[in-house]
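Here it is: the structure, laid out below.
A protein chain is absent from this complex, but the other protein chains hold their places.
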Amino acid sequence: MFTRRLSRRVCWGVLALLLLVGHRIVWAHSTDPFAAQGSAPRYMHIMEGFLPPIWALFWFIVALPFWVIGLRQITKLIADQPEMRLLLGVAGAFTFALSALKIPSVTGSSSHPTGTGLGTILFGPFVMAVLSSIVLLFQALLLAHGGLTTLGANTVSMGIAGPLVGWAIWKGLHHRAPFWLTVFLTAALANLMTYVVTAIQLALAFPDPIGGFVASFVKFGTVFAVTQIPLSISEGILTVIIMNALMSTASHELRTLGVQGA
Amino acid sequence: MTVLLEVRDLHFCYPGSAEPVLRGVSLHLGAGEKVALIGSNGSGKSTLLLHCNGILRPDRGQVRVAGQVMGYEQQALRAWRRQVGLIFQYPDDQLFSASVAQDISFGPLNLGLSDSLARQRVADAAALCGVTHLLARPTHALSGGEKTRVALAGVLAMEPRILLADEALSTLDPWMRLHMLAIFERLVAQGKSILLATHDLHTVRTWAERVIVMRAGQVLADAPPAQLFSDPVLLTRTGLDAVVKGVLPPDRP
Partner (left out) sequence: MSQIDRYAYTSRIRHLDPAQKTGLAALVIILCLILPRPAVGVGAVLWMGMLTVWWGGIPLPVVGRVLLAEFLFLLLAVVGVVLSFSWEPPPVGFWSLQLGPLWISTNQGSLALAGLLVSRAFGATAAMNFLALTTPFIDLVDLLRRLRVSPVLIDLMDVMYRFVFVLLDSMGRIATAQQSRLGYATRRAAWRSSGLLASRLFVDAYQRSQRMQTALASRGYYGDLRVLPLDYRHDGRVYLLTAAVVVSLLLAGSRA
């Protein structure tokens, strides 16, 4: 109903201010590793109750075949080697613990990795889908992050799409690119994919009244980009550091777990 | 006195290692006996205990329980572990279920007992170890002493005749240690035998009826503590003379 024109300068000034303030609101911690215990993971889970029931159901159905295949693989793994039961549990717990780790972010404050990049390299995407869902369940019930009705959607973004992209990159680049680059791209792009899919999920559920799905996707993508893009880069860097450390100190364990190139 | 556990001439080398860890170890444990096992780190104590529970298989030698040679097929191992229980040093390595009751019931259920019988075993073992009030707790929500007692209850729920304890008291404070030894007394009164690997010489002198000293994979002495600590020959052979005097021997780094 009413419109106002502002000068260009003021616009950019406002935008810069918003980014700065947004940055500060988002990362209010210092690089203190202990703030991790009890602080909020800042990656994108759709919270409980946010998705309309049709969409919530839809994403559960999308996730279902991955769960079925993943569960079948896990059952077979454990049947063949009973020791895998503990190992998978430890891997899942490790993924969860990693998400509670505080890492310095490239923008200067700190954030938390999703941990699925490393897990995918070790276990493959289907098993990771199941483990991720359990991690998400833990996060919903032990950290009040994410949700139960949105478990399907969050699994598709964080447990399926992310790991699938990561796995594809890992398989594709593994012996063709320098190790550190492969690991970085696997983790960073897996993380980025998670955020992109979440933006798609939100855009599908809440299309823009003017621009429809596309405009909505751009909107949600932009709004969350401030936190997610630096986080992806941070996670990429962290995973490289971790993998390097593991290769030098734990190559035996990695080999036992079947990581090629160890 | 009936011999419940007997180890004859065990030789063992970890796969991939050149040095044998056990070089002809023999010992025996009678019903209702309290025996302490001491030796420096790397002397083979833990390896020996793992053999007594069938976790490791010797290259040479045999383990007998109640006179019978122990086999390593599934059924035989099951029967073995029904009679010989083993608890380890760090309770976090032994509590693997989400809740205390679930963890204690693990052993009885593996033995094939019915649900009601298993429940009874859980209740009895918990009462013996003083952890009945913790049954509904998650296993991570326990203090160190509570965890050790729960780990013990988990093994006792299988009602073994022999209890092997691999330095299970070393992480406990003095009062908790007394508490655990009191539980051991109750077990001994029931006719069970206890073999406790320990570094604590005070416990060895006051609690044990017999002491076995190991070094470099061999048994150097097997005698009651009073005898061991007063015999200069035994003290020198086992190297305990330096410990008793409090002076480092010149040849030990």
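For clarity, chains are labelled A and B in written order, and residue numbers in each chain start from 1.
Keep this in mind: contacts are C-beta pairs under 8 Å (C-beta built on N, C-alpha and C of every residue); 3 or more make two chains touch, one makes a residue touch a chain.
Being a predicted model, the structure only gives us computed values, none of them experimental.
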**Complete:** Contacting the left-out chain: of A:65, A:172 or A:211, that is A:211
**Message:** Tell me which of B:88, B:184 or B:207 is the one touching the absent chain.
**Reply:** B:88
**Asked** Which chain A residues touch the hidden chain?
**Response** 1-6, 8, 11-12, 14-15, 25-26, 31-34, 36-38, 40, 42, 44-50, 52-53, 56, 71, 74-75, 78-79, 82-83, 85-94, 96-98, 100-104, 108, 130-131, 134-135, 137-138, 140-149, 202, 206, 208-211, 215-216, 218-220, 223-224, 237-238, 241-242, 244-246, 249-250, 253, 257
**Interface with the undisplayed chain - residues on chain B** = 50, 53, 55, 74, 77-78, 81-82, 85-86, 88, 90, 92-99, 101-102, 105-107, 109-111, 115, 118-119, 122, 136-141, 154-155, 158
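In this section, only the chains that are shown with their structure count from here on.
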**Prompt:** Any idea how many Å lie between the Cα centroids of chain A and chain B?
**Reply:** 46
